[in-house]
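A single protein chain has been removed from this complex, and every other one stays in its place.
So, chain A:
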Amino acid sequence: MIYDILQMLIFICLLVIITIPLGSYIAKVFTNQHTFFDFVAKPIEKFVYKITGIDESHEMNWKEYALSLVIFNFLGMIFLFILLVSQGKLPLNPQKLPGISSWHLALNTAVSFVTNTNWQAYNGETTVSYLTQMLGFTVQNFLSAATGLSVAIALIRGMMRHSTKDIGNFWVDITRSIIWIFLPLSLILSLILAQQGVIQNFSSYIRVHTLEGLKQVIAMGPVASQEAIKMLGTNGGGFFGANSAHPFENPTPLTNMLEMLAILAIPASLPYAFGKMVKNTRQGWAIFSAMLILFVIMLGTTYYSEKTGNPIISHINITGPSAMEGKEVRFGIAGSSLFSTVTTAASCGAVNSSLDSMTPLGGLIPMLQIMLGEVIFGGVGSGLYSMLIDAFLAVFIVGLMVGRTPEYIGKKIESYEMKMSILAIIIPASTILIGSAIASVTKTGTSVLLNHGPHGLSEILYAFASTTGNNGSAFAGLNSNTLFYNLITSIAMIIGRFGVIIPALAIAGSLANKKVVPVSVGTFPTDNVLFSVLLVGIVLIIGALTFFPALSLGPIIEQLLMNAGKLF
């Protein structure tokens, strides 16, 4: 237990240490300051603009920015969709896997990777070719992460600038994100992972005779190159169906630690970058602290619940008291609890254990983290912009109490910002609630459930939370590769992604156009611990108000019933 806690503490410490250098690097990249990497990146950037004809100096208002973003992502979906259905005729396909015949699965997968969700209704090794993995999934892993990051940067610009309609250039932001941030970090991480045993090849699958004399097919592929961005971009789509529980994706405790750090590295650095960019790092730390407080609460609860385990099983005396079902022995309770907390805190969705097998309370936490809006560090960029929207709400609700109309980072929060912030909260929340409601009372919705009773409801809720929150992890109990689920989750992913991005950009545009209100002692302070705690409270209260009824009929009652001796 001491080692478990030590592991978690080390993780948190390393995370905090990464935050400062990476955060200030990101801030420099997006404020066009000199970085040590310029000598490589600058020429590449110039080259990209030259061949694409991007005018670097062109500034966009929020509508143009949003339109460019939506068109770009939409084209990405079409490209990926075509690639998926036609992969059988394309090269780099040693297993001769056919094109995906189910159009709704192809659609779902295309939407999933473009929206940074990486919800996988398919099994990687039996469905997609190496070309699809690389040109389709890996490319979208980069682009979707860069999209999220760009939106966060645009929102920060809204706060940095004043009396202008311009919030930056989407093409420039996405290009710089990739060249300066995602590519170099992915390269380094891939090399380390490969060194640790993650495979990187184009071989066809190997047939081996096992010691028991059985025949087994071992899947191969260019894993390391995809694994790095899968984590760094909080994408989470596994090369293999088993995701990060697969030894070729996550072979050692070291890679486990590195992969977890990679998931949170950029999301956790962004608050600091935000602080740097608005010239008050305390503001950044206040946001970071709120995220960290929530993270520790969630991690503690998951670990406690998994460690305590299932009382019914422990009475039978076959294992210890803890819940080892569905977990890799390599990682144990701590490594698995930490990983699942990290992956659902960030909108990553990579998993190294089966979430479905967790204790009800342990499973509640990943679900709750997604339902809270993926703000506990969250996805790359999306975590920060969603948390900032919560900050606007927090400032608005309680900021009035100091006797001034609310302001945040020198910007007045008025009816337009409120409208957009509220939309960014309502849109995903209603998608989860309504989607789950439809699924829970229709035959098509409930017929594919592996479990019934409250656990079945948890599986449905999780599916909608995960797709809407662009997380992508799943309670595996739900066989989601059906027309109904493929379509409805595709819709959920699109709404959950753009239903927050567009309001966030609208806020960016509106804030950029405002004057800066000078700070005085009469200003509601948003750069201290009190504000962090307040933000935690607002995030929890809004989440609880929205989902408490649903959760109490799912995981909460399940936990209570389990304690009373009833399982599902």
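Definition applied: a residue touches a chain if its C-beta (ideal position, glycine included) is under 8 Å from a C-beta of that chain, and two chains touch if they have at least 3 such contacts; residues count from 1.
Convention: contacts and distances are computed from a predicted model.
Of the candidates "Succinyl-CoA--3-ketoacid-CoA transferase", "Potassium-transporting ATPase ATP-binding subunit", "Arsenite oxidase small subunit" or "Septum site-determining protein MinD", the chain left out of this view carries the UniProt protein name "Potassium-transporting ATPase ATP-binding subunit".
Among A:Ser440, A:Asn471, A:Asn486 or A:Ser532, the one in contact with the hidden chain is A:Ser440. Within the complete assembly, A:Leu393 is the residue of A:Leu393, A:Val448 or A:Leu478 that touches the hidden chain. Considering A:Phe81, A:Trp180, A:Phe239 or A:Phe547, the position touching the chain not shown turns out to be A:Phe547 (whole complex). Remark: the residues of chain A touching the chain excluded from display are 162, 393, 396-405, 410, 413-415, 417-419, 422-423, 425-426, 429-430, 433-434, 436-438, 440-441, 446, 453-454, 456-457, 515-518, 520-525, 528, 530, 534, 537, 541-542, 544-550, 552-553, 556-557, 560-561, 564.
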